[in-house]
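Of the protein chains in this complex, one is absent; all others appear in place.
Up next is chain A:
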Amino acid sequence: MNKDKEEIILLAHGDGGLLTRELVNNIFLRHFDNPLLRPLADAAVLPAQTGRMAFTADAFVVDPVFFPGGDIGKLAVCGTVNDLAVSGARPRHITASFIIEEGFALAALEKIAASMAAACAEAGVTVVAGDTKVVPRGHVDKIFISTAGVGMIPDNLGLGCHRLRPGDAVLVNGSLGNHGLTILSARENLGLEGGLQSDCAPLNGIIRQLLDKCSGIKIMRDLTRGGLATAAKEIAEAGGIDIYLQEALLPVDAAARGGAEMLGLDPLYLANEGKFLAIVDPTEAALVVEILQRHPFGRDARVIGEVRAGKGNVYMETALGGTRIIDYLAGNPLPRIC
């Protein structure tokens, strides 16, 4: 390849010919190399497993592609790994499909691949299959990545809303809203300050520790689109219980708090990529907090509320007194104050 000028993705990189082969070998295989991927066959052949397998898929279209704390590649790995992890599965393998806009810089693609490889290593998963398509300028925005993942669920594990009981403790592993604000600030060049960065991280390690040491974990959910509020509401409805959050206990670090206040946004509804909600038996709440806090992705972990008997509602007891009703977001949050 010509190294003199900045190399970019051409339509020919996606036509299945020589350039495609070169791209796969020089970038993807080089970074993702592992015995299952190496044959580059039509399908990866995985050893058969007994027991239960979790299988998930996700697509990533984040703008900007690179942002403080991560990039679209890291996000694509963590998103799928986290979906598996909160389901109780131990993520094993993922696939990665790329839809790239003609003209995208090869160097950027390489950076993304390297970042994916690093995230895979951290999460202990391998990329076992993939695909690459190049589309004409304007047909996608720079690069879209779609990942799918499989993982095994330990035999004795039974997570689910049916296990929720009044008194169960609701926990979160750290500050809320950082990812959503980081993306917004980077995309719109807002210049939010305070060292704001995405919390993007693979959660399977910290979750594995929890599941290994605690039997009272009842349900977990990663707090991506729609944030904590949406996840809590979904769980409450599915479980037919109420969730009461304590505003004073919610972890929102200074950077996220400042940014959210500035934009008039509510951290409760902002996206995260390295946060999960766990509902646990109250007798184990302290242990869970202790385990989480010992892990780098759980330093700010804490109990933020509890389950009460109810009918699928989420409430937040506010600092001023008065219990806020937390509902799904209906479009943009328009002012209600007259």
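Basically, a residue touches a chain if its C-beta (ideal position, glycine included) is under 8 Å from a C-beta of that chain, and two chains touch if they have at least 3 such contacts; residues count from 1.
In the analysis below, contacts and distances are computed from a predicted model.
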"Cytochrome d ubiquinol oxidase subunit II", "Carbamoyltransferase", "Amino acid ABC transporter" or "Rubredoxin" - which is the UniProt name of the missing chain: "Carbamoyltransferase"
Per the touch definition above, residue among A:G51, A:G138 or A:G264 touching the missing chain: A:G264
Residue among A:P47, A:G138, A:P296 or A:G331 touching the omitted chain: A:G331
Interface residues of chain A (partner: the chain not displayed): 184, 188-193, 261-265, 315, 318, 320-325, 330-338
